[in-house]
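Only one protein chain is missing from this complex, and each of the others stays in its spot.
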Amino acid sequence: MSFEKFLFYVFAAILVFAAVMVITRKNPVHSALFLVLAFFNSAGLWMLAEAEFLAIALVLVYVGAVMVLFLFVVMMLDINIAELRAGFVRNAPVAILVAIAMVIELVIVVGPQRFGLDEVAAPAAKPAGYSNTEELGLALFTQHLYAFEIAAVILLVGIVAAIGLTMRRRPDTKSQDPSRQVTVKAKDRLRVIKMDAEEKA
Amino acid sequence: MEYNLASLQPALPEIFLLSAACLILVIDLFLTERTRLLTYGLSLAALAGAVALTLYAAGPEREILFHGSFVRDPMSDVLKIGLLLISLFAFVYAKDYLIELDILRGEYYVLGLFGVLGMLVMISANSFLTVYLGLELLALCLYALVAFHRDSGAGAEAAMKYFVLGALASGMLLYGISMVYGATGQLTFPEVAGVIAGGDADQTVLVFGLVFIVVGVSFKFGAVPFHMWVPDVYQGAPTSVTLFLGSAPKIAAFALTMRLLVDGMGSLVEQWQNMLIILAVLSMALGNVVAIAQSNVKRMLAYSTISHVGFIFLGLLAGTDKGYTAAMFYAITYALTAAGGFGVITMLCRKGFDAENLHDLKGLNDRSPWLAFMMLLIMFSMAGVPPTVGFFAKLFVLDAVISVDMVWLALVAVFFSIIGAFYYIRAVKMMYFDKPIDTAPLAASMDTQVMMSINGLAMLGFGLFPAALLGTCRAAFSG
Amino acid sequence: MLETYLPVLIFIVIGTAVGAAMIGLGFALSPNRPDSEKNSPYECGFEAFEDSRMKFDVRYYLVAILFIIFDLEIAFLFPWAVVLDQIGMVGFWAMMIFLGILVVGFIYEWKKGALEWE
Partner (left out) sequence: MDAVIALWTELPVVIQIVMKIVAIMLPLMLLVAYYTYAERKIIGYMQVRMGPNRVGFFGMRLWGLGQPIADAVKLMFKEIIIPTGASKTLFLIAPMLTIGPALAAWAVFPFDAGLVLADVNAGLLYILAMTSLGVYGVIIAGWASNSKYAFLGSIRSAAQIISYEIAMGFALVGVLVAAGSLNLGDIVNAQQGSVFHWFWLPLLPLFLVYFISGVAETNRAPFDVAEGESEIVAGFHVEYSGMTFAVFFLAEYANMILISALSALMFMGGWLSPLPQNWVDGVFLLDDGFQWLLLKTFAFMFLFLWFRATFPRYRYDQIMRLGWKVFIPITIVWIVVVSVMRVAEMPWWFN
């Protein structure tokens, strides 16, 4: 067994283990952290497939950004764990059935008899100067240009939706604007009124 | 490939709508509460401009752009114009409702425009990648719109359900697409079709991929047994959103199915025909039967939608140009009808009162004979009563099914339509023969009234003269 | 290509192991005499009450969401910058449009006050 193969099995084993832990841990924070571990190992698998840009981008975007939001949400929301557990146990038989069906289906579809080395030749190892990023850039900005622009629109809608649904101006804040405090003039605050002296009654 | 104004001409409607939506988004930021209606006006102008550009770019030939990811053909022209016009109706109806409920914010129109853009992308998609991105763009806008009324718990819950199930459906679709890609090694539809027709692709993988794609499409369409989200979302969303959600996306869903199943995997018609038969029969049966039991009018229309989706599938599964024409005719006219139906409901709402229940329709004739008549036409059209357009839509679909020797299916469809007619007619009966519960006068702004009149009379107009629209639909597939 | 990443993998493993080893060393060398006062979470002189993990302003979530979006944008910019010489003006303008669309989003954020921490 070559070293690459060995690494593949290590990454794959940890990945499966982490994925199982994600759905079985009691504490959602632990689940989220196992998901981080799972992402790391998939990044390792992608790296083995010589997709260096995608592998590192997976760490950058999913581990570095998406999971941070996940953690924010699961850490700071009061999630009733007991209630979730009840649903878990009740639905477990169905879920296991679906999972088994999916596994069987996957084996049928992507098993070695269809995508094995006999059917699909292994890609040639890339030369040392090969840059995965460059290949990706070339494909993205010529062939998939249209899809790329739609992705921008989707991100824009993401911004609009996130802000439109959550943003509220809080009326109760007492923030100060120092520049306005400094530039305040006496006549803005104080009004001098000319009054006739009142006669003593 | 060179990009300039001339070579980009087929994509002009999309480019224009994108620019317009971005511009409106920015302009809206600088508007005050009082001038907010400018956003509304500009959005209508944007849709109208997109219609004009679609007409300008239209033609009988097929044009491919952006390395095969974009296509403009006669089918896309017709669908785009229908989609844009129906969205126009939806935008107009929504305005009064939003003002009454005090949730008139620019985001409604901006998200609506981006949703329309997503649908245009889907209609003109020529590759799996584009169709998926268009679908996601639409879905994202719809999720946000369903939760648009932020103080409404029901809205948030509906949005959550919609989002979770929608994400699941997207996952299914993507899974199926990845299998087809794995089997064929191609992303654009003509090339995928070529590989499949050539017999080089592995059949098992293809069929598994097809199953997942059909499941994903049915989720998006809301066909039984993937319909769970439809009633809850229709009911929970603000009516102005239900109105948008229930109308235009049906056209986009039709386009999605056409592109994926017919353009991409046309030679697998035998396989998907059987799947669609099951979906169609179940949808018609469950939709029509369950709708009878509903007392909430939005929920009732949701189940009615499910049954109509069954009919659209019926046309598609014929697998002939005649069938596609009929399904297209059905999708467009149904979208228009649904926009009108929900439009009438929005007009019943006013400050602090959200008309939702069937008995809110009672005595509508006494309160506003004109509105009641429009609703009558719409209900008749949904039920398929001649001479409204709904009758002909059903007729064409049945004709297409019969001509591929599936008479039993046509009989099933007729049977369930008759059951369905019951609850539409019941609504009409309530409007004309029951005493009103609520006698508050109905006020609608001028533009709404005009659009509603056009909408209602169109039910009659297309019904009396179906040839014009049918001819257009037919032309879309003759090329 | 893969062999250049082997040192990276080993470095990650060793880097984390160093952290673990130092903490292990700390446990091995240091005394362990816990008492309930010493182990109580820090508070300004009074007993800690209520759960310390509380809900907080939605703004923090918003920052995290916006961060994801901009991070994705950066992920798109990387391959673009690498092939800028090869993709010509089409590629250049494609990214300008992309940036333009996201700048619209940025203006929206700004005007809506999502970047305001009052």
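Order of writing sets the labels: A, B and C. Residues in every chain begin at 1.
We adopt the following convention: contacts are C-beta pairs under 8 Å (C-beta built on N, C-alpha and C of every residue); 3 or more make two chains touch, one makes a residue touch a chain.
Bear in mind that the values here come from a model prediction, so they are computed numbers and not experimental data.
Note on the chain not shown: across the whole complex it touches A, C.
Where chain A meets the chain that is not shown, the touching residues are 27, 29-30, 33, 36, 52-53, 56-57, 59-60, 63-65, 68, 71-72, 75-76, 130-133, 175.
By the touch criterion stated above, the residues of chain C touching the omitted chain are 1, 4-8, 10-12, 14-16, 18-20, 22-23, 25-27, 29-34, 36, 38-43, 48, 52-54, 56, 60, 63-64, 67, 70-71, 74, 77-78, 81-82, 84-85, 89, 92, 95-96, 99, 103, 106, 110, 115-118.
Criterion: only the chains that are shown with their structure count from here on.
Taken as a contact graph, the chains are fully connected, with every chain touching every other chain.
A separation of 31 Å divides the Cα centre of chain A from that of chain B.
Averaged C-alpha coordinates give centres for chain A and chain C that are 11 Å from one another. Chain B and chain C have centres, each the mean of its CA atoms, that are 40 Å apart. Shared interface positions of chain B, i.e. residues touching 2 or more other chains, are given as 18, 22, 25. Residues of chain A found to touch two or more other chains are 142, 145, 151, 153, 156, 158, 160, 168. Only residues 105, 108-110, 114-115, 142-147, 150-151, 153-154, 156-158, 160-161, 164-165, 168 of chain A touch chain B when the two sit together in their complex. The part of chain C that touches chain B in the complex is made up of residues 90, 93, 100-101, 104, 107-108, 111-112. Contact residues of chain C toward chain A in the complex are 1-2, 4-5, 9, 53-56, 58, 60-62, 64-69, 71-76, 78-80, 82-83, 86-87, 90-91, 94-95, 97-98, 101-102, 104-106, 108-109, 112-114, 118.
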